[in-house]
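Removed from the display is one protein chain of the complex; every other protein chain stays in position.
Letters are used for the chains, namely A and B, taken in the order the chains are written, and counting of residues starts over at 1 for each.
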Amino acid sequence: MHPAPSIILFTVLSGLGFGLMIFLGLGMPAPTGINAFIWFALAYIFAVGGLISSTFHLGNPQRALKAFTQWKTSWLSREAWLSAITLTIMAIYGAGLVFLETRWTALGYLGAACALATVYGTSMIYAQLKTVPRWNHPTTPAMFIAYALAGGSLLAGQVSVSLVLMGCAAALQAFIFFTADTRFAARGHTLETATQLGDIGKVRAFEPPHTGTNYLLHEMVHMIGRKHAQKLQIIALLLLVAPIILLLLPFSHTLAAGAVLAHLAGVLTARWLFFAQAEHVVGLYYGKRG
Amino acid sequence: MGYNQPVVETSPKVSDEIRKTTCYMCACRCGINVHMKDGPDGKRQVAYIEGNKDHPVNQGVLCAKGSAGIMQVNAPSRLRAPLKRVGPRGSGAFEEITWDEAMDIATKTLAPIREKNPEKLAFFTGRDQSQSFTSFWAQGFGTPNYAAHGGFCSVNMAAAGIYTMGGAFWEFGQPDWEHTKLFMLFGVAEDHDSNPIKMGIGKIKARGAKIIGINPIRTGYNAVADEWVGITPGTDGLFILALVHCLLKAGKIDLNYLSQFTNAPVLLNGDESSPDFGLFLRDSDGKPVVMDRTTGKLTAFDAKGVKPDLGASFRKAGYTHRTVFHMMIERYMDDAYAPEAVADRCGITAKRIRAIAAQLADVAFNQAIELDHEWTDFRGTKHTKMIGRPVSMHAMRGISAHANGFQTCRALHMLQIILGAVETPGGMRFKPPYPKPATAHPKPHCKVTPNAPLDGPHLGFVHGPEDLCLKDDGSPARIDKAFTWDNPMSAHGLMHMVISNAHAGDPYKIDTLFMYMANMSWNSSMNIGGVHKMLTDTDEDGNYVIPNIIYSDAYSSEMVAYADLVLPDTTYLERHDCISLLDRPICEADAVADAIRWPVIEPDRDVRGFQSMLCDLGARLNLPGFVNEDGTQKYKDYADYITHHIRRPGIGPLAGWRTGEDGLQNGRGDANDAQLDTYIENGGFWMEHLPEGANYYKPWNMRYQEWAVKMGFYDSVQPYIFQLYVEPMRKFQRAAEGHGDRQPPDHLRKRIIDTLDPLPIWYSNAAENKADAFPVTALTQRPMAMYHSWGSQNAWLRQIHGRNPLYVPTKIWEANGFSEGDWALVTSPHGKITVPVAHQASLNENTVWTWNAIGKRKGAWALDKNAPEATKGFLLNHLIHELLPPKGDGLRWANSDPVTGQAAWFDLKVRIEKTTAPKESQPQMPAIKSPVGKGPDHLAWKTGK
Partner (left out) sequence: MTELPTQTEKKLGLVIDLDTCVGCHACVISCKGWNTENYGAPLSDQDPYGAAPTGTFLNRVHSYEVQPETGPAQLIHFPKSCLHCEDAPCVTVCPTGASYKRVEDGIVLVNESDCIGCGLCAWACPYGAREMDQDQGVMKKCTLCVDRIYNENLPAEDREPACVRTCPAGARHFGDLGDPDSEVSQLVAERGGLDLMPEQGTKPVNQYLPPRLKDDYTNTGEIDILAPLLDPVAPDAKGLLGWLDKALEKL
């Protein structure tokens, strides 16, 4: 799949934002007043920034509100609702902390749950797609949630929790890197099933339907070299593990900032790969899996 | 809650008006419904084009090019006004001038030529559909130097068909799609009859009948063929003669048909001492004679009730005269034609050849069909049934664009004929006005008189040395050397030799090259770089060696840059045209039909229909036929000519709705002022079905013959027999053997004797093309969704074919270690190109190929300089030369068929090796300056609101 910057930013930033909200909702930390304002502003900048970024991927963003209508079937619609609900709840909860210096614990828990659900919703936009076997797997929501929790806890300054969560996220990511390559084949999608010509023999794409490019090729048939991908995978894992080491060192703000940046860079790299390595079945028709 | 869904307008207005005319994105000439909508300026605009369901050619279907017509008539590459060259030739630097000025230049250039040496005008037209008009103009001018493009296209097919059986495949004959059970397709990727062939294949497929595709390349039609024969290029003749061998040997031939309808039983002069040795024995009326089996007497072949004896021999004065069939048996029964003897050269196993022969025999004789149609033949014999041999064949450039193409086409027709599968149910059928024997066609004319018209039509069919176009000193009368000893039966002229001959001043120098609708500096020329040099070469005084070039095109093609004066034509929706029975017909086997084009939109540029322009120019030059007695212009425009021109009494360009004593009549009649309106009302065409019982056996079927006379195809019935043995060829051989007073030059004697064999033969051209050093054949195919060079200016089509790889078979792919994205250096005896490669397994193992005419020159067609057509696309034409590589005899032989002069595009031999990818395909020519600028960077085409 085409690793569109708008989508990468959307998923990474909103993941971080909602991740942070989870911890704010749980009261970890539970700041008040101006402090709370800063924490919440941070969470909102990430979450809303991500959401705004996602609209750059839209052909007609002015109609974005229509995306709320189909929550019965569409994960994108559900995600719209969940994020709106989460943002609203957390706004009320945050307002309590900032202006009334009151912590409505139950509301916070509800907000945290919604934020978690939002991240899950985001992940399901991808995980639901049977057409992308690499994504269509329980590890996809797990990975989105793991990053949200790891990043959220890191931002929330929950060092010890974060250490565990970042370790989990890195491990999960490593697991995905190691296992996801085979998923496409495991599903049995081949040019033979795509064309139903397998009864005759081995099928090979001969001439493409157009020598020019098109939306499909641009959007869904992104090819990335194996070597290149492997290199990026190692970099991503190193970046994901780096914060753990940094945090294990004696605490300093620079190290903490470094940890956050390393984590962010790691997630961005991994997310870039999440798209770039994802092979859409339509690539089969073009003689390319990619 | 129910399922609620938006309401869709399912009956939107389709258009404000439908205008029915004829497509012209290729020569198939389908009927189209042009849907018009009111545009923002109130003018009707083209909104959508679909096929016309009533039209005989396409019956509603339409190909990709036809459907993309809207992008063609709106292409940014359209020329906008007459252009006068201001920079050096080939640079593309022009200034726009008025039509007055343009016509003035043209008149001043041409009038003095006509005055003194009409032959100094060479007027050649491309794949045009008004040849009966343009040739009439050229005849009036008086130059012998006129032809259309047939010589580099498919004259082998046309000439072999007409000499052999009075009609060719091409667009003159078609398989009996309704009845055929086995269809063999030789060397066709697309053909002129594009939609009808596809429709026919669809019909065969729907019935589950069988298709065998003989083609080194398995794409398109050959991909859907049930059996694919991946033949070695250039060897079809051998393969066909092996089939003939098998069928003869097994007696699986239609003896009745051969004896009644062909010259197989005609007796040949066996007297070696006679100048007529090998010619037909004739009676006192000059008619070839046969021996009647009933009486044992020699009789004219067409005598009433005669039963010609195929096996006859006749002894007189010590000489035995035997039949044509005798000679056929002797030749083709020879083991030289046994499948085992040809298998390796053809790349087809002997077993396979036999299997195909057996299938032919099975379908023709075990699965014969009978239609209950009574008919009477030309000998007066009544038949109660029409016997059909449901084997049909079709072929085109794959067999004709080789230097052995004429004989190969002849061999194919012989195969059809011995099976009795021509003009019989289930076989091949002619489309009116064919069949028409070679003898019913004109002969070529070349007598030049200053200030006077030529002595007759330029092109035609020669019947012996006496008909050649030679001057008194024996030198060629025509600039293209058509109808000379080099290629005596060059029925369509040799457009591909004009530029090189004119440049060389051989046989003489010319003054003006006037061309129309042919991209002769690019995809229709061999040796492109050389042609550019010839077009721009100057003499010691700095004048161009070819002094004047006038060219008419509708678009900014590569050729435009080489003209001194460019006359911009209209597009096909903006003009009148006439698809006439005098020209290339659009008929179906069951019906005669002709059609028009008419301006369904007005040009928005300062352009003029070429033919209308010629009416004007003809009058300015005072050409007979173009001026009235008082010297005024005779035809206001082409529409006027179409309506009022009378070719022969009662015959004009259009056969429908002429006038007679009882009002309107078809075929013959006087001009009708309202004729074009009636055509328009009728959907742009006219069609009349053959009378019942006239549909098959047409050359011999008196009901057809009489109807043909009534329609005006000819003025008296013309029954004839198929010429398995082509006597005129024997006459050329006889001349080469020293008989007669018109004698070929010595260096050509042997070749004439060897190649102008009156019975089909096969010979290889591999050695001449240096196959030992260049072992791979390189071919081109037409893409179905592109027409030569014009498609690339079409925004929709160029997304489908925007560049072309060289397809390489597995063996060569692996030997070179190619992988996807690689490039190759391809070398021929003549040149080198560097191009991208792609792999194809379903390809003859010694053949490479690419799509034809995708490669473009930078700056042409209003495309961006970095258009993939120019940077990655390429032409094989750089590798092909109009002359064969020198063979060391001090002579340069033409790369064409020795019989017809047909350009041998497909004899190209190359070597291929992997190379590092250059930035762009090679060679690259410098960009030409676009006279029309560049196209827009975005399109969202919608006419209606």
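Assume a contact is a pair of C-beta atoms (placed from the backbone, for glycine too) under 8 Å apart; a residue touches a chain by one contact, two chains touch by 3 or more.
Keep in mind the model is a prediction, meaning the values are calculated, not measured.
> Among B:659, B:799 or B:816, single out the residue that touches the unshown chain.
B:799
> From the list B:88, B:112 or B:202, pick the residue that touches the absent chain.
Of the candidates B:88, B:112 or B:202, B:202 is in touch with the missing chain.
> May I ask which residue of A:194, A:224, A:238 or A:255 touches the chain that does not appear here?
Checking each option in A:194, A:224, A:238 or A:255, the one touching the absent chain turns out to be A:194.
> Please pick, from B:95, B:330 or B:814, the residue that touches the omitted chain in the full complex.
B:330
> Could you please point out the chain B residues that touch the chain left off the display?
For chain B, the residues touching the absent chain are 3-6, 8-14, 47-51, 53, 58, 60-68, 70, 76, 194-195, 198-199, 201-203, 205-206, 208, 218-228, 230, 246-252, 255-256, 259, 293, 309-311, 325-326, 329-330, 333-334, 351-352, 354-355, 357-359, 361-362, 366, 784-785, 793, 795-800, 802, 840-842, 862-864, 866-868, 871, 934-944.
> Take the complete complex as the reference. Which residues in chain A touch the chain that isn't displayed?
1, 57-61, 63-64, 66-70, 72-77, 80, 125, 128-132, 187-189, 191, 193-197, 199-210, 212-216, 218-220, 280-282, 285-286
Everything that follows uses one rule, which is that only the chains that are shown with their structure count from here on.
> So what's the Cα centroid distance for chain A and chain B, whole Å?
The computed centroid separation for chain A versus chain B comes out at 63 Å.
> Under the stated contact criterion, what part of chain A meets chain B in this complex?
Checking each residue of chain A against chain B gives 204, 206-207, 209-212.
> Which part of chain B faces chain A closely enough to touch in the complex?
Touching chain A: residues 798-803, 838, 840-841, 868 of chain B.
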